[in-house]
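Every protein chain but one is kept in place in this view of the complex.
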Amino acid sequence: MTLAAPEAGKGAAAAPPPARDPMSPTPWRVCRAFRETDDTFTLELIPEPGREVRPFAAGQFNMLYLPGIGEVPISISGDPAYPHTLVHTTRAVGAVTKKMAAIRRGDSVGVRGPFGTAWPVESSEGSDVVFVAGGIGLAPLRPALTQLLSRRERYGRVVLLYGARTPEDILFRKTLREWRADFDLEIHVTVDRATRDWRGNVGVVTSLIPRVPFEPGHTVAMICGPEVMIRYTVMELERRGVGPDRIHVSLERNMKCAVGFCGHCQLGPHFVCKDGPVFPYEKVAALLNQREV
Amino acid sequence: METLEPLLAEHPFVRGMNQSQIETIAGCASNARFETGQYLFREGEEANQFYILRKGRIAIEAASPTRDPIVIHTYGDGEILGWSWLVPPYRWRFSGKALELTRVLMLDGKCLRGKCERDHDLGYELLKRFADILASRLDAARLQLIDMYDKGGRR
Partner (left out) sequence: METAPPGIRYVLGDPGLPRLIEAVRGAGYRVAGPKVRDGALCYEELDPAEALPRGIRDEQGPGRYRLKSGHDASLFAQAVGPQSWKRYLSPPEQRLFVARKDGSGLRIEPEAADASRWAFVGVRPCDLAAIRLRDKVFLDGASADPAYRAVRKGILVVAVQCTAPAGTCFCLSMGTGPRAAGGFDLLLTEIGEGGPLLVEAGTSEGEAILRTVPRSEAAPGDLAEAERRMERAERSMGRSLETAGLAELLLRRSESPRWEEIAGRCLACGNCTMACPTCFCTTVEDISDLTGSTAERWRRWDSCFTLAFSYIHGGSVRRAVPARYRQWMTHKLATWTAQFGESGCVGCGRCITWCPAGIDLTEEARALREADGAAPSPRT
């Protein structure tokens, strides 16, 4: 861990400028709400007529607010080229997200954002790119893949390694099928626990890393998932020779304000809300290996 | 006779071995293919081989009397499969089944065990590589144990 001031911009795409009143949500309307898996769901939001729509970058998140219930940080999983529709996919695990799972088309949701740093999609042009997603971690990576695939010719080999708990937990099946069919993108999906009719890979996502083709010296890796998975993934990538300066991770911490005022999301010198959630791995490596920081 | 040495020499497994060591190993190698659903080996059988997967996919299964076999792990192109030949009592711990048409290089472990006893340099080179494979298996199994997507999942 260094004492250098966190530079939010380094290694990450420039994020749009922050809102003038970062503390007050803007109402958006739910145009689609649907279940993805047993415990995950997607909300698609459109702005109220005449409302300002702010661009977002892949990797950024919004604070979604339900009046009287609470507010949660949720990464944006839609296409950055179409900021007029905000897509959020999340797990129903806490008081707020469980209520959110019951939201229907036409309901209103408060939105603050977008906040945080972005995946280095543009600065990775010319490189091989390996995406490693675990569980719901595919949601924050989807915008980066979407953006990259819209300019596929600018990249070398592109690989997505995706691990889920069981076959039932696999997110975005339709998107994965389309990507497989339409793009030069190698996708490997694996599950920790197979079910009877599962014909795909079994084993943790890290075990896929040794077998996929990429040029380690010219590879950028973007990782999103549980912190345990992130640490082991980095280890496997480093074993293949991918430098820590070319590995980017998205982290999660408690967030109340999303702009560095509330103090909750601190990780050493970093405010995960504004210096992250996407970090070059070398900036957080020591912190992730320390307990209860 | 066609030798498998050039095929073997391309594989990262032998990277760093000298020519004679590679030739020795190649001398214990043979080509094999398995149809979809065919077992390469079964739990409890004598383990006298290991496999270098050239193309295809293999599932490692544990049998259970009351349910279908439990798939623990799947292996794909380029991976090394099988370490039971190296550890007494030289019996397969799990079963290995081809999930699709799979071509492998089959290495005769019994033959290699003998050669390693006579040539400890070769034995050390092989053990180093299998220690790495075993460590990866252990890492993967431990991560599976953690069940990391359950409690530690992201929102």
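For reference, chains read A and B in written order, and residue numbers begin at 1 within each chain.
In this text, contacts are C-beta pairs under 8 Å (C-beta built on N, C-alpha and C of every residue); 3 or more make two chains touch, one makes a residue touch a chain.
Bear in mind the structure is a predicted one, so any value in this text is a computation, not a measurement.
Novice: Looking at the whole complex, which of A:T26, A:S77 or A:T190 touches the chain that is not displayed?
Specialist: A:T26
Novice: Quick one: which of A:V121, A:L141, A:V189 or A:C257 touches the chain that's been left out?
Specialist: A:C257
Novice: One chain isn't shown here. Among A:P67, A:G126 or A:G241, which residue touches it?
Specialist: Residue touching the absent chain, from the options given: A:P67.
Novice: What residue numbers in subunit A mark contact with the hidden partner chain?
Specialist: On the side of subunit A, residues 1-6, 8, 17-27, 29, 48, 65, 67-71, 91, 93-94, 108-110, 252-254, 256-257, 259-264, 266, 268-269, 271, 274, 290-293 touch the unshown chain.
In the analysis below, only the chains that are shown with their structure count from here on.
Novice: Please work out the Cα centroid separation of subunit A and subunit B, and write it as a whole number of Å.
Specialist: The answer is 35 Å.
Novice: Which residues of subunit B touch subunit A in their complex?
Specialist: The contact residues of subunit B facing subunit A are 57, 59, 68, 70-74, 76-79, 99, 136, 139-140, 143-144, 146-150, 152-155.
Novice: Which part of subunit A faces subunit B closely enough to touch in the complex?
Specialist: Those residues of subunit A that touch subunit B are 72-74, 90-91, 93-94, 97, 134-137, 139-140, 163-165, 169, 190, 192-194, 196, 198-204, 206-207, 210-211, 224-229, 232, 252.
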